[in-house]
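Only one protein chain is missing; all other protein chains are in place.
In this document, chain identifiers A, B and C correspond to the written order of the chains, with residue numbering beginning at 1 in each.
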Amino acid sequence: MIPIMPFEARERRIRVAVLGATGIVGQTFVRRLTGHPWFELVAVAASARTVGQRFGDVVGRNAELGDAAELVIQPCEPTSINAPIIFSALRNDVAGDIEQAFARDGRMVITNAGAHRMERDVPLIIPEVNPEHLGLLERQREVRGWAGGIIANGNCAAIIIAMGLAPLHRVFGVEKVIATTFQAVSGAGYPGVPSLDILGNVVPFIGGDEEAKIEREIPRMLGAFHSGEVINADMVVSAQVNRVPVEHGHMACLTIQLSHRVPIDAISGALIGWQAPARVAGLPSSPQAPLMISAANDRPQPRRDCDIGNGMTITIGRVREDRVLDLRMVVCGHNVVRGAAGTAILNAELLVSGRESAQWEESMLV
Amino acid sequence: MIPIMPFEARERRIRVAVLGATGIVGQTFVRRLTGHPWFELVAVAASARTVGQRFGDVVGRNAELGDAAELVIQPCEPTSINAPIIFSALRNDVAGDIEQAFARDGRMVITNAGAHRMERDVPLIIPEVNPEHLGLLERQREVRGWAGGIIANGNCAAIIIAMGLAPLHRVFGVEKVIATTFQAVSGAGYPGVPSLDILGNVVPFIGGDEEAKIEREIPRMLGAFHSGEVINADMVVSAQVNRVPVEHGHMACLTIQLSHRVPIDAISGALIGWQAPARVAGLPSSPQAPLMISAANDRPQPRRDCDIGNGMTITIGRVREDRVLDLRMVVCGHNVVRGAAGTAILNAELLVSGRESAQWEESMLV
Amino acid sequence: MIPIMPFEARERRIRVAVLGATGIVGQTFVRRLTGHPWFELVAVAASARTVGQRFGDVVGRNAELGDAAELVIQPCEPTSINAPIIFSALRNDVAGDIEQAFARDGRMVITNAGAHRMERDVPLIIPEVNPEHLGLLERQREVRGWAGGIIANGNCAAIIIAMGLAPLHRVFGVEKVIATTFQAVSGAGYPGVPSLDILGNVVPFIGGDEEAKIEREIPRMLGAFHSGEVINADMVVSAQVNRVPVEHGHMACLTIQLSHRVPIDAISGALIGWQAPARVAGLPSSPQAPLMISAANDRPQPRRDCDIGNGMTITIGRVREDRVLDLRMVVCGHNVVRGAAGTAILNAELLVSGRESAQWEESMLV
Partner (left out) sequence: MIPIMPFEARERRIRVAVLGATGIVGQTFVRRLTGHPWFELVAVAASARTVGQRFGDVVGRNAELGDAAELVIQPCEPTSINAPIIFSALRNDVAGDIEQAFARDGRMVITNAGAHRMERDVPLIIPEVNPEHLGLLERQREVRGWAGGIIANGNCAAIIIAMGLAPLHRVFGVEKVIATTFQAVSGAGYPGVPSLDILGNVVPFIGGDEEAKIEREIPRMLGAFHSGEVINADMVVSAQVNRVPVEHGHMACLTIQLSHRVPIDAISGALIGWQAPARVAGLPSSPQAPLMISAANDRPQPRRDCDIGNGMTITIGRVREDRVLDLRMVVCGHNVVRGAAGTAILNAELLVSGRESAQWEESMLV
């Protein structure tokens, strides 16, 4: 039996905490957990430098933090945090050890960090796309011997592109993808991109091996779950990443080859007809439409479209035939929400909704 | 004999004029012709609305206009303009008739407008790339019966991409190109792109059939001149264009398939080793290096690189293997200079340098 | 008796329409009237060019338009529009005649246009600041003989500055104000400011007599209502306006002279303690706090603060003594919401809430 946690009696909310709460993704976790119907944020944790300070003082005045502003920052240690679900927005270089310590201690770590993403027994989940990959948790528990577990989401650009590809891959088979990205500065965190580098400019490079992440995570997220394993999708992805002077919203121009030529109307039909599985569509953070297909010839646009669906909807436009491969299209989504904290929270909701028989321990509820 | 004009005795300068002088490209023509060693700007012409006004009053205070600010705007008619070389920055919808009237009247029209670009007898020139296409002027004269002629340059993005492809095409043969562009707002003229559309945003669309222009002009500019005709290069180009909040400088991410696999070092070698033909390299507007290959992993960048070589150098970076086609690279150049007025002036210099035997009529010199 | 309209039985909503609905302010009216508890948007009107078209088709895809997208655009004529309350976002040059036609026809015109702002019998209202100026409607009716009436709000920058000054003027008397503004591009409408003018730039000028509007409207809005007339506040305002590359949110740096020196703590106290009159605080569009005083040394900031209070809160910061006049402070608010459509809707709510005895005609309700 895997250690995922049932959630039936909705009268009580589940205690959750955020590691790395002071960064951009961490703050977004906090804001989106405020008033969450299932989760109650009981602790925030961050680096030693800020431990013991009031959270609101560290991140600055922000009307939307609500009661969370009053939390005192804790160290990133299991003994300091009493919550069964741990959201991690830790930096990659420190995430590995800390997340494992929490998993070992019986917590379910829902992480946005890259540390464990490509490990064979760690599910890399977009709930609308590959919820069945959660099944990897059984193997994870066997292999690692953890009482808890780790569930990851992908790189922000990889998630946004994968969501646009998912309907096509399921129906027609995607074989090749050339992706050129236009990535917002919030993707680099804070202080992140110096204004002198990006004001009125474009930079055709993003550090941290961004292109390789996109190229390897997409086939994994679009892979099949068989016999307790994820079999990567048989596709080749090529990514050229670029930073643009946009606050939020990653956009990507995609050129795609399918397993066979398909009329463009069938492509549009597959995109428009695609829906999240019912068990996902009903989750609290699930947007009304995971994909919105625009018929306008000048959409999507990051500034105008990234907040659709409370930041959880991917907008797709300019779907048309290509002269070199089969088809072209442009996808866009909110990098901090759909590409990070929003998808992670949806992952947690997916996990929690999965078991109807069991009961939370009293201690795990508020 | 073709009607191109010799230029030997450099003691006298050739009279030139600019049609459509009040727009962004027109003003750039004027600024770059100020102090030109071979050309003397004797007239500016523009739409009826501005005829008779002082040029400097219409375009506003601009220290760089020099004496040209004092010119009185003329109508776009051959009888009003006494100059053998006519630069055209007219809008496409009016350029056709006006340019033909000047050509019929014996003038050499060097145009940035799109009206005649794809006509079989109109040379579409980048001097460093396809100077031999000038030979089309003979056919043009036969076909049209004009005393003068029309020489065009390509779309701004098409020129910049074609220059990056030229060395590869000559050496290895380019078969397929997928181009995703990042285009500056100055490409849309003035008033052009509303700030509400582009501040902190990206728009995956440019009007005026921009993608088709790129897709059809590049094979033509890279075509061969045989038996008095241009045979388009046998390549397929796919373009996805985007507007970005950059003032000047078009950038494009290219994915390229060659006629055969080539080691990446050979690719770089071909780019680095490429040079303009000697007769072009010596022209007044020719940059020291038409191509600059950057080894930095975050170049080219439009704001930082588009002015290199007085706006005439194309910067290329991130040259590397691709996982879907053969190779990837990023090209960048100044859209108003290399992509428009600068290349047009270089075209005129190429034309003028072509005949060493003949003499300008006295009336054509200053 | 003045023609303002009572509103008691909240079971029925009042029919309203928007003139000039296709512009930025017009669209904002429409979005903020969608789901309004008191008002039902039954018609949109605009220039002849768009009459008869579906509103959603003219303004483009916009998820937030809701049912209003289905409205067919009407001409700006009383006979075409069956609603007692008319919101006007018309351009100044056409607003005058049209608004008077509606007022003559018995409608209450709540206008954001400048046409009637400085007329002696037209109330220029910020509900939290000078609701008593509504009393001018009596005089307006006498003078004009209209069955309806016109209520205006001020220039966008003038409103934002006036709200910051109001608490100080009431308590200490403001005598002199030097205002340097930082105004967002949305203030110029669409297409408005060309991107080539404002990307990476500041322009120390705004057309349409912006500075004079600020200088004359503020003393009027802060004036006293006595014996049926508004007596302008006895203060001198000097404005230097500037356009900055910001999407929404006007900011102004103010240097202020009071009637006498006051300790800075008393200044802050007056700002923090200021509240809207109770009858205004309870209106549907009234923000929780009309003014938010920031203690941070780097606030307010337009992008981060202009949406506070659903765009209706003014943020004030950097309150401190000055070396030339008495004190300095920085104010910031959303120019399209608090500076235009939001305040106009609040004006309509104020009007409607004013009479508890009377009844709307059946025909005026939905």
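Keep this in mind: a contact is a pair of C-beta atoms (placed from the backbone, for glycine too) under 8 Å apart; a residue touches a chain by one contact, two chains touch by 3 or more.
Please read these numbers as outputs of a predicted model, since none were measured by experiment.
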Omitted chain - touching chains that are shown: A, B, C
Contact with the hidden chain (one of C:Thr34, C:Gln100, C:Gln240 or C:Ser268): C:Gln240
Touch with the omitted chain, as defined above, among A:Gly35, A:Gly106 or A:Pro194: A:Pro194
Of C:Val171, C:Val203 or C:Ala266, the residue in touch with the unshown chain: C:Val203
Touching residues on subunit A - with respect to the absent chain: 24, 185-186, 190-200, 245-247
Residues in subunit C touching the chain absent from view: 176-178, 180, 182, 199-205, 215, 236-238, 240, 242, 244-247, 251, 253, 255, 257, 297-304, 317-318, 322-325, 328, 330
Subunit B residues that touch the omitted chain in the full complex: 60-61, 63, 199-200, 247, 294-296, 299, 303, 308
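Note that in this section only the chains that are shown with their structure count from here on.
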Whole-Å gap separating subunit A and subunit B, where each centre is the average of the chain's CA atoms: 45
Interface hub residues of subunit A, defined as touching at least two other chains: 199-200, 247, 299, 303
